[in-house]
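The complex appears here without one of its protein chains, the remainder shown in place.
Every chain is named by a letter (A, B, C and D) in the order it is written, and numbering of its residues begins at 1.
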Amino acid sequence: MFPFCFEWMWDMSHMVFMGGLWYALTIIGLGMTFCIGKAFYDTFLDKGKDDHHH
Amino acid sequence: MKIDRRCFLSLGIGGAAGLALSPIPWKLADDSAIWTQMWPWTPVPADGETTYVKSACTLCPGGCGISVRKVDNRAVKIEGMEGHPVNDGGICLLGLSGLQLLYGPTRVKTPLKRAGERGEGKWVKITWEEAISEVAKKLGDLRENGESSSVACISGTDKGSVPTLFKRFLSVYGSPNFMRMPSVLDSYELALSLSFGFAAQQGFDLEKADFILSFGSGIIEGWGSPVRMIRAKSSWRESGGKTVQVEPRLSNTAAKSDKWIPINPGTEYALALGLAGVIITKSLYRNDFVKGSTSGFDKFAGLVLSAYTPDAAEKITGIKKETIEALAVDFARAAKPVAICGRGQGRAQGSLGELMAVQALNALVGNINKEGGIFAFPNPGYMAWPDYIADDIAAEGIKKERADGAGSGNFGYAKNLTNRFAETVKSGKAAVNVLFVLESNPLYSLSDTNTVKEAFKKIPFIVSFSSFMDETAINSDLILPNHVYLERYEDVYVATGLSKPVVSLSKPVVSPQFNTKHAGDVVLLIAKEMGSPVADSFPWKSYSACLEEILGGKWDKLVREGFWTDGASSTPVFKTSSGKFEFAGGFIDLAALFAPVNAEGDPKAYPLLLIPYDSMRIASGYIGDPPFAVKTVEDTVLKGKDALVEVNPATARAGGFSEGSYAILKTPKGSAKVKVHLFDGIMPGLVAMPRGLGHTAYDNYLAGKGINVNELIGTVEDPASGLDAAWGIRANLIKA
Amino acid sequence: MDSALIPRGVKRCPTWQFALWIGAAGAVLLWGVFAMLLCWFKGLNQTNMNDAYGFALWIWADLAVIALGGGAFFTGFLRYIVGKDELKNIINYAVLIGFICYSSALLILAIDIGQPLRGWFIFWHANVHSMLTEVAFCLTCYFGVLTIEYVPLILENRQIDKIPFFHRLGHNMHEIMAVFAATGAFLSFFHQGSLGGVSGVLFGRPFGYREGIFIWPWTFFLYTWSAAACGPCFTILITKITEKITGKKLVKQNVIELLAKISGWMIGTYIIAKIIDTWYWAKVTAPAAGFNLMDFYSNNPFYGIWILVLEIVICGVVPAMILISEKGRKNPAALMTAIILAVLGACVNRWVMVLQVMAVPVLTFENWVMYYPSWQEVATTILPVAYGVILISLSYRYLPIFPQEQELNPEA
Amino acid sequence: MKEEQSKEKVKKFGMVIDLDKCTGCGACMVACMAENNVPFKEDESKKLDSITWLRIYKLTNGKPFPDADICYLPRPCQHCGGKGEHGHSPCVSVCPATATDYSKETGIVSQIYTRCFGCRYCMAACPYHARYFNWWDPVWPDGMEKYLSPNVSVRMRGIVEKCSFCFHRYQLAKDKAYFEGRREIEENEYQTACTQACPAGAIAFGDLNNPKHAVYELKKSSNAFRLLERLQTNPKVYYISGREWVRRAGDNYLKDEKK
Partner (left out) sequence: MSTPDDKTKGVSADTGGEDAIASFKGVDEKEQGEGPGGFVILFFIIGFVASLIIGWVVFPKLLYSQKRQPVDFNHALHVETVDNGCESCHIFREDGSYAGVPKLAQCADCHQEVQGESPEEKIFVEEYVAKEKEVPWLVYSKQPDCVFFSHSVHVKLAGMDCVTCHGPIGESTSLKPYEENRLTGYSRDIWGKSMAGIKKNSWDRMKMDDCAECHEKETGRKSSVQTDKDACFVCHK
């Protein structure tokens, strides 16, 4: 799963497969970080802002 | 500012974050996975120094050399000994499973004395001193009362030093009743004494023979020395030797033969005589040998030419006369043809007539006492025993009639009639007060088990020397457990079928695992305990000292190489009164000798015939099948606890059975619930069942599985010899 | 009692009634959990699987729920990528059903492996050439996506929504939901396919083996396609069942019909591809291994040719025709029939591709092996159903799952 | 050192089993069990959960009495090389956790018990049913575990195992050779337990690439065949039989197919 794992090889299969996997994980991870981070910021740090966005 | 639940939430989140950055979750995940790789309840065998110990296997009469791999003090694997004259590196599955017997749960771990009712399984542990003095006292009392001949011993074999010690003990003590478990060897020995004129064993130079005509012998199913026979079978494939199997069932031997000739069971003798007839008619016999070295030929020829013409033989055997004629020609024209008999592994004695008829074939082709033929060599003479001293009581005792009737009356020739023992004891004809059981399991492996049970009930004191909790041991009064073969010294004489006598030495591969004693030592101790005069004939300090002494010069070679063999096969002479080979053993009434042996039972009530068969994968003698061997048994033979019987599809259809359906198998001796297995390789009208299943003793890996065929079959006394001539029994399959 | 948690403007059954309902489902759940614990602590000897049936009921259940849960990714795909706006009225439910299906699949997988504590080896020591590795990775990732899609719904619970952080979090997640949905669709296309690949790559098993492109056997594509086709039918089916049980109309008919129509066309195209695949397999692939088609469907008590007819004609062609025709979609009975058949079709397909692959003897001297599951297997397979019922009940009761519910049930 | 090792010849260990010699005695099965610490349980008659790395099948020709014929066929793991000898045997590439492997140096398909987590995909993939799952904890009664060999790991419940061509014997033989300063081992130094035990001498084992080894010539026999060759699994176990029906039982043929 990681390049330091015994099974890892720098070949096409690994690059495509793990590439796709890490790509998806990155998007999900970044997306969630953004959502949580922004919610945190809005709630606890940026108190001036009206939470009612409409 | 106050501490509220958000603070605790925060504490938790912080804790979780810290935890994730600590080794705890990762190391625990890793370690718990490793824990599953080394679950504490999964054994890890300790490593150590690997060594090999050469020894001999005694699990069957085959006498293979073994090489046991040890790691430090543990025996871990049994392999065949390279260069051994019997097996040369090969080994059978039973031999391979030996360590399961050594370390297995069925071992009797210490001397046991019965506490409850017989067979109840309640025992008290006693010391060896107590056990020996109890036996000695009992024997001493009987001897004083003049009942010394009421002591009997049943042994698995009569070859080798330990059975000889027992026999010697009985002789010195004053009893003639040393018995060996029945086997086709009884017939061969009897036949040889009649036709060759001396107590001998039959040897077969099968490897060099080029045409083997087998009357139902399970050449690759455990006949003779199983590994040697399987090797011989392979050698014929390379040398071009031909094999023909005459048998009603497509056994493995039949399947591996060049030709399989199904025959009506029990009519093998008629085929042999029919073949003899053809050979004589066509003058294919070796005139020189028949003329020069045989006696009684004319009488024999007269009988077969009149009563066993090909047509007559066809009628009896169910084999087409063309087949018979062709077979006779092939057999007689072969350079080194050999005819052998002894059904399956040879556990049944068989009729003397059949054996003599087969032997006659060997004589007709003159393949006797030469390379690629058959031999007779004298009973083992490799041991040098000092004479024993028999006092008056002993001299008188051994003159008494044996409990099985052998050697007297109608059965003057017979040495052992253990098959008759149960009946005579049960009926009260013979009184037995003490029975020793050595390396055998008569309660399981004698035919008609129920009669044996009844007989045993009449014997007040049964002493088992068994290493294992077998059926007989459970039903005994005292168990004096022997070391198993991997813990003891013993000479192993190959009793069956080799072209030259071979003796191997069984050695202690590991030290005794439990509080057991060598049966040889126990006899010495009992004798010693009884004191003079019995003790005088047993001067040895221990069994191993005795063995070393009686083996003399062979001892060193045996210890060094593991085996000893007599190079020249001895005595190419006949010691009959005529000095020639006696056709039909000199019997006067040949028609009586060659009488058909009918299966027990009324054909109307029992339209089918039950025949037992042998398999390499099911040990059927003294040794119960170890777990590994049971594992190899096919599910068409044993399924769960159910035994499957082989039935021809046509027969099954007629009875309304399909594959796997339950049936009650009934014979005049008993009945059992079995499953039906359809097999195209069996003659219609027959039901075949393996020997070796249906144990009630031993461990859960063996007990309760299948049916003991001996419960369903009985004995048929051969009027010519007193031997058990039964080859099966009439039977019926009824829907369950 | 729990009225503070129930969304405003909708009517729910009394608490006791709900508790009773949950209790009943909970009892079934506990039975399943008991069987699961047996399997974990005593090992897989609790099942009727054996060396011929290394894959059995559980793997079928896995493949089936994942196919049926495919409604989530495909509806999401249609809603966010293709832009079928009406589907916003059913997407919540599709996501919930998908979440249940996928979590169930993971749970069953965790029971199904012989060494659950080493299960993570599939990730850490991944062999990228194995279809199962791909399944495990995509399944887990997509389950993550489904969780992300389900979480905002939970956050919409009246009480949770009151907390500003959660309110904002939910809002933010809504904002970028299309990104997640797209990632989910990408993952789904692959893992649905890999599940198809599981039997398709077995070149030692002529019943399952299929040729393909590069590393992907045809079953790879057929599985994705069939999951996209039949998954929405399962969403509709569960919606209809929910409506039946609650006695309320929850989703407008036009939404259902739109999804049914798309599903119909998907099934239609899928079944054409499946027929071609079957034909090619019967005529070319299997004969190359020495098998005639009927070798796979005779000489055994269960797997007759009926099963192929059932899968392709009755559960494939028939529902496709009904759903494609407007008349069929408008007729409630026909619609229901088609939906049930389509769901059954996916299940039968997964069944034969798992179980029959195992049953067919390959060595000439072996026989057909039949199998029936042990109660432990059945219980652990029903466990997810009970768990699904509970989760749906809770979600329906406390979360605004159906946006059209108020409108359709104004009297409440 | 790299250079030195590359000089080692590529081996392809395989077996040739003469079915006309095989008597079905079962010694090979037990030799395998005894050598490889194979466990046993009380009921082993349910063959579908009975671990027998080497299993003997009983083949019948299907004809009625008296034309019936039987043949025994011992089946170890076939150590498939896969299409074109690339080592893509049916089982190897499907393992999700890399617990089974194909060595290009020996041609042996390995199974690493401690890595396997019991998904059983390889079992599903193997058309020979050569792979076995440990449905039960291995239990040796009453001290019987004393006979276990330290050369082969005891397997735990929940994983797949199979015949390894007694690879530990290869390891030990090489150990000895290295200790004696040799690089290569002789044919007789590495033989499987079943080969060694077979009383009929029906099993030959060796390097299929090495002309000095018996199997090299044996496999070329016109009576030699392999199981399911049509699936292109490319097994390294060859069988020999003079009987047409036996050879034909090795593969599937269409009913209307000409020979």
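One rule holds for everything that comes next: a contact is a pair of C-beta atoms (placed from the backbone, for glycine too) under 8 Å apart; a residue touches a chain by one contact, two chains touch by 3 or more.
These figures come from a predicted structure and were not determined experimentally.
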Cross-chain touch to the chain not pictured, restricted to D:9, D:63, D:176 or D:220, is D:176
Logged for chain B, residues touching the omitted partner chain are 1-3, 6-8, 10-19, 21-24, 27-28, 31-32, 34-35, 37-38, 40, 44-45, 47, 49-50
Considering the whole complex rather than only what is displayed, give the residues of chain A touching the chain that is not shown.
4, 6-7, 9, 11, 44, 47, 51-54
Interface with the undisplayed chain - residues on chain D
1-2, 5-6, 86-88, 92-93, 95, 98, 100-106, 108, 110, 112-115, 150-154, 164, 167-168, 171-172, 174-181, 183
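Convention: only the chains that are shown with their structure count from here on.
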Measuring centre to centre with CA averages, how many angstrom lie between chain B and chain D?
33
Provide the C-alpha centroid distance between chain A and chain D, rounded to the nearest whole angstrom.
47
Can you list every residue of chain D that touches 2 or more other chains, as numbers and ranges?
46, 58, 98, 137, 156-158
Shared-interface residues of chain C (touching two or more other chains) are 115, 118, 121, 125-127, 129, 133
Report the residues of chain C in contact with chain A in the complex, numbered from low to high.
123-129, 133-134, 137, 141, 144-145, 148, 164-169, 171-173, 175-176, 179-180, 183, 186-187, 190
Contact footprint of chain B on chain C as seen in their complex
115, 117-118, 120-121
Parts of chain D lying in touch with chain B, wherever the complex brings them together:
20-21, 23-27, 29-31, 33-35, 37, 40, 42-47, 50, 52, 56, 58, 60, 62-66, 68-72, 113-114, 137-138, 140-150, 154-158, 193, 196-202
